[in-house]
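Omission of a single protein chain aside, the complex is shown with its protein chains in their original locations.
Showing chain A:
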């Protein structure tokens, strides 16, 4: 119970869950645990089962695309306060990229199997989670589009 109460507090402190109703925080804490990754370790790998998601509490995580015959391409970095991964929300529940700890990383990992069970039983919990995930997904999609647009390529503008 003590651990759950502690996790409950950590969840509430994370920006992703700011303003979350206490009863929802309690439900989520039942699926959460502290997980630490040393620098260089993978948080998850492309194609692996997306059976958790992570709230980044400390450190930096890189999102990487594997390119045959080349160094992996880093396409995003996530920092303290960010959330890592939404593949757990949608079938086929598989990671679509690699995520790697660039520094020592401390996270709260939320167990997806446990969560999916609770989401089915508690629509309010599902609403709270989607309400928080959708803007993050929207921002990241927009960012990815801007990266694709290759804004700084020459010679679209003298200053690019």
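Note that in this section a residue touches a chain if its C-beta (ideal position, glycine included) is under 8 Å from a C-beta of that chain, and two chains touch if they have at least 3 such contacts; residues count from 1.
Just so it is clear, contacts and distances are computed from a predicted model.
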Of the listed "NAD(P)H-flavin reductase", "Sulfide dehydrogenase (Flavocytochrome c), flavoprotein subunit", "RNA polymerase sigma factor" or "Amino acid ABC transporter permease", the name UniProt assigns to the chain that isn't shown is "NAD(P)H-flavin reductase"
Missing-chain contacts on chain A, rising order, are 60, 62-64, 71-77, 79, 102, 139, 142-143, 146-147, 149-160
